[in-house]
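Note that one protein chain of the assembly has been removed; the remaining protein chains are unaltered in position.
Order of writing sets the chain letters: A and B. Residues in each chain are counted from 1.
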Amino acid sequence: MNRIALFVPLVVFAILSLFLLKGLDRDPTELPSALVGEPFPSFTLPSLANDQEILSERDLDSQVVLVNVWATWCFACRIEHPMLNQLAAEGIAIIGLNYKDQDQQAIQWLKQKGNPYVFNIVDAQGSLGFDLGVTGAPETYLVDAQGIIRYRRVGVVDQRVWDDEMSSLYQQLVGEME
Amino acid sequence: MIAELGHFALIIALGMALLQSLVPMIGSFKGYSSWMRLGSSLSMGQLFFVAISFGCLAIAFLNDDFSLKYVSQHSNTALPDHYKISAVWAAHEGSLLLWALILAGWTLAVALFSRSLPLVLTARILSVLGAISVGFALFLLLTSNPFERLLPMAPMEGADLNPLLQDIGLIIHPPMLYMGYVGFAVPFAFAIAALIGGQFDSAWARWSRPWINLAWVFLTIGITLGSWWAYYELGWGGWWFWDPVENASLMPWLVGTALMHSVSATEKRGVFRSWTLLLAIFAFSLSLLGTFLVRSGILTSVHAFASDPERGVFMLMFLAIVIGGSLMLFALRGPAMRKVAAYSGWSREVMLLINNVILVSSMTMILIGTLYPLVADVLELGKISVGPPYFNFFFVPLTVGLVIAVGIAVFTQWKSTESRLILSKIPVPLLLAIICGGVLPFYLATEYSFSITAGLTIFMTVWLIATIAADLIDKIGIDLKRVAKLSYSYLGMQLAHTGLAICVLGVGLSSAYDQTRELRMAPGDNAMIAGYEFNFSGVNPVDGPNFTAFQAQIAVTKNNQLVANLFPEKRHYNAGGQVMTEAAIDPSLIRDIYVSLGEPLANGAWALSLQVKPFVRCIWLGAVMVAIGGLLAATDRRYRRRKKIQANNKVAL
Partner (left out) sequence: MYLLNVLLAMAIFLMPLAQFAEPSKVWASTEVVQFSDPQLRDRYYQLVQELRCPKCQNQNLADSNAPISTDMKAQIHSMLEAQNTDDQIKQHLVSRYSEFILYRPEVNTNTWFLWLAPLCFVLFGAVIIWRYAFSGRRVKSDTTELTDKQQQQLSELLGEDDQ
């Protein structure tokens, strides 16, 4: 009995090492969204194109959309923008969430860089962003035709991210619609 | 050129370490005493070359050699010279080189101060230390080379040292901490040598004890400095955050403390042999594990070094070999536990056992809490955070238990103690503690409520000090001259335990009675907190050597007498653009007044954080007393009686 007891620390260490090894592949800063599987939060916010027009979550229904959180003060959004233009050109519906930004600057920005968005929600106070669990820009949500959030990406969406993580889910969601 | 010299010196050091790990060890099995003696010269050579390597890196910093990637990332022409030198250990590669240097230093120390040990044991110890050095040298050369060049595109200017590190704390804290971490490699090597040789008796315990004590003293100082540094540098008055990197330093300390106590029983009574060996292995293993956790990017922390998966894998392999290997050796060759009871009841052995159980339980709890987010993530249980509420929940009651046990332990004797003896000593200190703990908080009650924390804290402090005083009086009566007759070992112990009491007092009372207000103040505004009046005069721009700042002036008065003028700053560093809060503190043993400058608000007003923190300085004062106590115990006469133990050096094991 005594000799076996002396092996316990070794066994515990072996188990620990396995976890550490697996842990090396993980990114501790990656935070999955609490809203995956939940309906898109309800909101009433103006549209960027026409501030008299009030948008709500129902405007997202009936098609599979990407909701992209962006702002003119966000440096990485500039890097992401061409990719969004490309996706829009492929026929993918992208809704913009203009997060804590200035209307005029946002409109100007889109004029200069191209507008991939079907429409833009103006979230000046960040209240919708808060309900979505947004921590900064850029972030992108995949919302299905029933208005349920299925995926969130924190950070830039580039070709690799689209190919590896998003495009097959998008195709699947579009397939579910038919 | 100098960098290449440094690089080359490191390679030579690796060669020496390789020889050192093999030659004396083989010599110890074959009985070649010339091979065994080589360990000593090899360790000298190793230190020499690692020191050259380290020196070359320091020179590269002083010369602003930005063609070196490491220098360009962490230095700047405007950086003051003393920070250029301390920038050497500001990040991963350089701090590893510091590790290697300190390891070489401890190795040489063992070689020089082991005249009284059998040559075979010394040879094996030096070989184990050499093997560890090989690991670090390889790690440096293969994955973390501080001498890597950025040619041909060397930048004209460096990125500057992180402003948080531009402080005297960086100059002392990491070296002290590493002295402790690396210092535990020595008891580790002693343990491995003992396991290889099959001899684990009181003599082994006697020889390893000073090394355990010394490493522990350095680690205590290192952790204390880290806490104090965070307090005044980070700007919001906290001094411990249960951050993974902090936990990585506390865990080996807890095990080191347990080891220190366990080995005393092994030396005096020959008990706890396996346990002491295991603790010696654990202490250094936790040092290594801590190094891994901090540098692999596996955990999120404000202190973490920049990470790289390649480094993580290498370190994990190193860990597996060193820790796995030593635990395997322990399992195969560790002494089987005795069946005969050598002690019973309220004996000193049992008190030390209680000490060990509490300390090791604390360490285990901290390990579980620190690693659980990782485990949960790997097991797909989600992203969970474990923070101060969890750690405090367990640590506080464990510490209370420990403090109570320390008080009782003072009165116990080896092998067994009559319950009557203990019961006769306890009532007075206990009564005193209960009275003070129960009554004083009412007297000190703040505007909100009676503080149980304060009551418990005072109870613990008075209990400890009263039991220590009682024992001292038992030994020397009131004749203070007889203090000189007490051994350093005993005096060190009592001093360290008193330090513990003071530290507990500081922690408890500052938690209970801290008063913090976040205020919006315009120039001319006043505020009164805890009897002190704060008058805000306004904010002026000032310039530093490598920053520009807004400096506020706050006059603190009490009963219309000036207590202090405080000048907190908000600094913008030129090179990197970072913003740093520089708090202003008026220190005192009784209370710290802590002021920091927040954001500018509308109409010339500023957000200011004003804090009055009673007895917070006792935390570090107590910790320093603990360290001094340990140092005193390490220099006890019996460890210095080298001349008489020179015989029997030729013992074959």
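The definition used in the following text is that a residue touches a chain if its C-beta (ideal position, glycine included) is under 8 Å from a C-beta of that chain, and two chains touch if they have at least 3 such contacts.
Every value quoted in this text rests on a predicted model; they were computed, and no experiment measured them.
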Contact residue for the chain not shown (choose from B:Phe8, B:Phe48 or B:Tyr390): B:Tyr390
Contact partner of the left-out chain, one of B:Ile171, B:Met328 or B:Cys436: B:Cys436
Candidates B:Asp243, B:Glu267 or B:Glu569 - the one touching the absent chain: B:Asp243
Chain B, residues in touch with the chain not shown (by the definition above): 234, 236, 238, 241, 243-244, 300-302, 304, 340-347, 349-350, 353-354, 357-358, 360-361, 364-365, 368-369, 372, 376, 381-390, 393-394, 398, 415-416, 428, 432, 435-436, 440, 443-448, 458, 462, 465-466, 469, 473, 478, 509, 513, 515-522, 524-531, 536, 590-591, 598-599, 601, 607-608, 612, 614-615
In chain A, positions touching the absent partner: 31-35, 100, 126, 130-136
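Criterion: only the chains that are shown with their structure count from here on.
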Whole-Å separation of chain centres (CA-atom averages), chain A against chain B: 42
Complex interface listing, chain B residues touching chain A: 274, 278, 281-282, 285, 292, 296-300, 309, 312-313, 316, 319-320, 323-324, 327-328, 330-331, 334, 336-337, 371, 373-375, 377-378, 382-383
Parts of chain A lying in touch with chain B, wherever the complex brings them together: 2-3, 5-7, 9-10, 13-14, 16-17, 19-26, 28-32
